[in-house]
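Reviewing the structure listed below.
Apart from one protein chain that is not included, each protein chain of the complex appears where it belongs.
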Amino acid sequence: MVEYVPILIFLGVATLFPVATLVIARLLRPSVYNKTKLEAYECGVPPSGEARARYPVRFYIIAVLFVVFDVETIFLFPWAVKFKALGVFGFIEMLVFLGILLVGFAYAWKKGALEWV
Amino acid sequence: MPVPPVHALVFSLLLFAVGVLGVLTRRNAIIILMSIELMMNAANINFIAFGLRSHDLTGQVFAVFTIAVAAGEVAVGLAVVLALFRNRDTVYVDEVHIMKG
Partner (left out) sequence: MTSLFNPNDVRLITPELVLTISAFLILGLSVLPDLGRKTWAPVLAGLACVSTLASLLSFVWMFGLEALRTPDMTIGFNGMFILDAFSIFFKVVFLLAAMLTILVSARYLEVERAHTGEYYALILFAVVGMMFLASAGDFITIFVSLETMALSFYILVGFLKTNRKSNEAALKYFLLGSFSTGIFLYGISLVYGTTQTTVLGLIGISRAKMALQSPAAPIFVLGVILVTVGLAFKIAAVPFHMWAPDAYEGAPTPVTAFLSTGSKAAAFVVLARIFSMGFLPLGQRWATLLAILAVASMTLGNVAAILQENIKRMLAYSSIAHAGYVLMGMIAVGLGDTVETREYGLKAVLLYLLVYTFVNIGAFALVIILRREQVAGDRVADFAGLSRRAPWAAFAMLVFMLSLAGIPATAGFIGKWFLFGAVVKAHYAWLAVVAVINSAISLYYYARVVVNMYMKAPEGAARLAPSWGQRVAIGACIAFTLVFGLYPQPIIAFAERSILALAPWAS
């Protein structure tokens, strides 16, 4: 259990620090509220429209593509770590894998999923 | 000292239970999707913890495959929800009921 003591101390410090900062700030700052202060901050200009506006569907399509291509690279990490041990076989295997991904990418590109319209 | 497998098992069981509960009680399709991800990640924790205990790499390999497959599932799921949203303007599963019986 002794190994856990540093973690415990770390956990204590990590909890205390933000709590302490918030409390001290609360004690020190003047609390004056007005309309302008309570407004949502939008880069300094007066806010316009609703905060819950709908995003264009485009974002979702890009998100879907990102999720797939981003996570599939997970297979590259173990290969990179053991690159020398896996040798030519591993290299060809990876080329095949990337080739398959490339077909998917080319398909998405051709279909216009990457275009912003 | 590594984390004992029993702790990992209890944690993953809780995570799995949270996931199942989420699927059964939530109405928003996206949140159900997230709950399913929790279930799969609970399994991942098991794979890695058990693999570590028996010094077997299979567990980690399985986890890598699960992560990749789960990503594919999310992509398909989002696409399905998106198609529905375009036609019906809702992501709430209890509002989707033309078919019954």
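Chains here go by letter, A and B, matching the order in which they are written, and residues are numbered from 1 within each.
Throughout what follows, a contact is a pair of C-beta atoms (placed from the backbone, for glycine too) under 8 Å apart; a residue touches a chain by one contact, two chains touch by 3 or more.
Note that the coordinates shown come from a computational prediction; the quantities given were computed from them, not determined experimentally.
Engineer: Give the residue, chosen from A:29, A:84 or A:110, that touches the chain omitted from the document.
Structural biologist: Answer from the full complex: A:110 touches the omitted chain.
Engineer: Taking the full complex into account, what residues of chain B touch the chain not shown?
Structural biologist: Against the missing chain, chain B presents residues 5, 9, 12, 16, 19-20, 23, 29, 32-33, 36, 39-40, 42-44, 46-47, 49-51, 54, 56, 58-59, 61-62, 65-66, 69, 72-73, 76-77, 79-81, 83-84, 87-88, 93, 96-99, 101.
Engineer: Which chain A residues would touch the chain omitted from the figure, given the whole complex?
Structural biologist: Within chain A, the residues touching the omitted chain are 86, 89-90, 93, 100, 103, 106-107, 110-111.
One rule holds in what follows: only the chains that are shown with their structure count from here on.
Engineer: Taking each chain's centre as its mean C-alpha position, how far apart are chain A and chain B in Å?
Structural biologist: Here chain A and chain B have centroids separated by 18 Å.
Engineer: Write out the stretch or stretches of chain A touching chain B in their complex.
Structural biologist: 3, 57, 60-61, 63-65, 67-68, 70-72, 74-75, 78
Engineer: Tell me, which parts of chain B touch chain A in their complex?
Structural biologist: Contact set of chain B toward chain A: 1, 64, 67-68, 70-72, 74-75, 78-79, 82, 86.
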